[in-house]
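Removed: one protein chain of the complex. Kept in place: all other protein chains.
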Amino acid sequence: MTKPQTKKTDKRVGLFVCHCGVNIAGVVDVEKVAQVMKDYPGVSFSANYVYMCSDPGQQMIIDTIKEKKLDSIIIAACSPTLHEKTFQEAARLAGLNPYQIEIANIREQDSWVHTDKDKATKKAIRIVKGHVEKAIRNESLEPIKVDVTRRALVIGGGISGIQAALDVADHGYEVLLVEKNPSIGGKMIQLSETFPTLDCSQCIMTPKMVEASRHPRIKLLTYHEVESVSGFVGNFKVRIKRKPRYVDATLCNLCGECEKVCPQVVPDEFNMGLSFRKAVYLPFPQAVPGTYTLDAANCLGLSPVRCGKCKDVCDKKAIDYDMKEKIIEEDVGGIIIATGYDLYTMQALGEYGGEKYEDVINGLEFERILSASGPTGGVIRRPSDGQVPKSIVFVQCSGSRDTEKHLPYCSKICCMYTAKHSMLYKHRVPDGQATVFYIDVRTGGKAFDEFYQRTVEEDKVLYIRGKVSKIIKEGDTLIVWGVDTLTGKKVEIEADMVVLAMAMVKADGVQDLLKRLKISTDIHGFLAEAHPKLRPVESLNAGFFLAGCALGPKDIPEAVSQASAAAAKIGDLFSQKELSHEPTVVPADDEKCSGCAICITMCPYGARSMDKERGVVVVNEVLCEGCGACAAACPCGAAQQRNQTDEQIFAMVSAMLRE
Amino acid sequence: MYEPQIMSFLCKWCTSAAADLAGTSRIHYASNAVNLRVMCSSRVDPQHILYSFREGADGVFIGGCHPGDCHYVEGNYKTLRRIALFKKMLPELGIEPQRVRLEWISAAEGKKYAQVMDEFTEQIRALGPLNFNEKALKREEQKNE
Partner (left out) sequence: MKIHYYPGCTLKEKTTALDLSTREAMLRLDVELVEPEGWSCCGAEYPLTEEKIIGLAAPARVMRQVRDEGGDVLITTCSFCYAVLKRTNYALKNDALKHKRINAFLKDDIKINPLTKEKTTGFEDYNGEVKVLHLLEYLRDYVGPPKIKSRLKRPFPGLKIAPYYGCRLLRPQKELGLDEPDNPHIFEEFLELMGCTAVDYPFKQECCGSYLSVSLPEAATEASYRILRAARMNGAQAVAVTCPLCFYNMDKRQDAIRESFLDFGGLPVLFFTQILAWALGVDKSALGLAEHAVPAAHLFEDKPRAEVTL
């Protein structure tokens, strides 16, 4: 390890020390800093000014660069996270390469945190010296240009996925909409009415579903699953698995004869297990695409064929037992993840019976009971004996807002849909008693509180503030033990049916895919956005955008907004002629490379590979994200990060530590 | 009066952001460290650390993201392994391993950053000056003469 010589340099570095009013100057003697640095090797100009980021400050930089023929500048001011781009732009206007700009942080990391003026000034000088050593060795760099495939992939065909696909397609780009179930629609199509308008959910959704299926630029891939994604932003390669439907969707005319003869009866997932379907089935009448699907897992057997009745009766010859799973490969430039949610399992709530009691159901089951196309034809009947319940208890926060055992967060929509459920119940069973146990009633949206007030005042739903501690069954009746915290009394209510507002949780069966895509999730399995406040629909992974309940509990208008936002981000991405990739990557110097391949194992992006013929490492600079892990590992010094080489680091360390 | 001198390598995404947050929150702490911002804590080479000692640092601090949160997926795990092994080597070089500290500090933990800086400064103060450079430079000067 040799001592770096103070580099003899032709570079003309300009130093601008900012006062930032008194934010810096009140503690750091900025004039002294500028004065001391005047004589530092490499510094051709050194000045201090009140507000470097102001217009006159910027102008001063531009003018000085031109006058003093500076080829590198250092702004000693606030954190680079604030104004790096601003100063880079100013320098660019003066004809300087943006990578010749250094920002020395002497505010957040000096004047704002230290009180001893002498020490703070000394530290500021050290910091600036370090940046000078870096600046005199900085190379001018050009961003790496990358082409963009102007095609999008949307994963998930619920309301968010559908809206996103429609928006991107309307922009003029082609979209692949992938949905693992036989039909798009997600959870929204299972709902009966939506709050607060009581719109029929299927009536407002089916037009969108049909539009998605007919849109010239949307390729609808239902009964498909995304297997893997490789590549990088603007240039993704996606492998999608086509699951065999055993029915040719183009031939099927929905006559339903196959269903009639199928001997296999299984619980119907669309109706939440409250009714049955056959192995060959149409998920629901408005399914898109409108075709039957043969569920091989529940069929008597296809190889060899054990039954064959459905094929026999199919006039259109649409049934084909020989269909196979197929992997298709597609190129896309941007991906929107809209994989939705699921409800917390009732099994976890042993105090409410686990899943023992047939008449204790969750919100989605109640939606199916309310639905005119549901298992009871829209008549509210309880699952156990089909009787019309004369007393229903609704329990909010089942599993939510529970820091002890279940989920600590609020599921956002339950207060509103419970009000809706109780209201609809009262409309259909006017002499019935509806009781809601709540902790709070959260009605933050437009016309939400008015809707809730209607429930209480017009529909006479009884709201009791308190948690339900236990639900037991005695004979045919359910007994709900709760408390009324406003009177301080224990409450025991006899009910024919209980509807639990179960917490919204991460979607089943998606975690694996997210891991493979390296999309980060939070501790609850919801997608992690780039910034919770300011970047709600972007992932930290470039090229991936997020929308809907996959991010966390929300209602339909929010999901639709996020979907449109994600689509707009795709629009941003695709509207660029080419993409720019940060050039501060780590290339491989083939003269120094010994071919040990250690750096290849270090890279999480697969940017490095071995050129077997020459025995040296080559780097795909587009994939390199510039973390530097390989640079630190290389034993030969062949991997040097652009503008943060070992030489630069040694020089900076030396300058910052030496007196 | 001996004042400990500390060289800090902070990862841009987490610890440097935490240091900025400490600044925005006006939390005061010891001024004994100078910060060098790297893209990822995994950029830090043991050579950089040894060089820091040679150039006068009495302690070296490395700040990275919490496990699982690395902007570059797994850089911090590499740092962890590297520093763990490196610290085992330090006694052989006559340097107390406590002079190197690796800490996970997220961008939201401004207060923690300040506390760690104060703590580490005191730890290094207690260990006393390293004076590594004196011996090394002396030997090099002797060689050059």
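Which chain is which? They are A and B, in the order written, and residues in each are numbered from 1.
Keep this in mind: a residue touches a chain if its C-beta (ideal position, glycine included) is under 8 Å from a C-beta of that chain, and two chains touch if they have at least 3 such contacts.
None of these values were measured; they are calculated from a predicted model.
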According to the contact rule at the top, which chains on display are touched by the left-out chain?
A
Write down which of A:Asp39, A:Asp431 or A:Glu474 is the residue touching the left-out chain.
A:Glu474
Sort through A:Gly95, A:Gly301 or A:Gly354 and give me the one touching the missing partner chain.
A:Gly354
Extract the touching residues of chain A with respect to the undisplayed chain.
349-351, 354, 470, 472-475
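The rule is simple: only the chains that are shown with their structure count from here on.
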Chain A residues touching chain B - in the complex, by the definition given at the top
1, 3, 79-81, 105, 107-110, 112-116, 119-120, 123, 126-127, 130, 518, 540, 584, 602, 604, 625-629, 631-633, 641, 644, 646, 649-650, 652-654, 656-659
Report the residues of chain B in contact with chain A in the complex, numbered from low to high.
5, 7, 16-17, 19-24, 26-29, 31, 34-40, 42-45, 47-48, 50-52, 55-57, 71-75, 78, 82, 114, 140
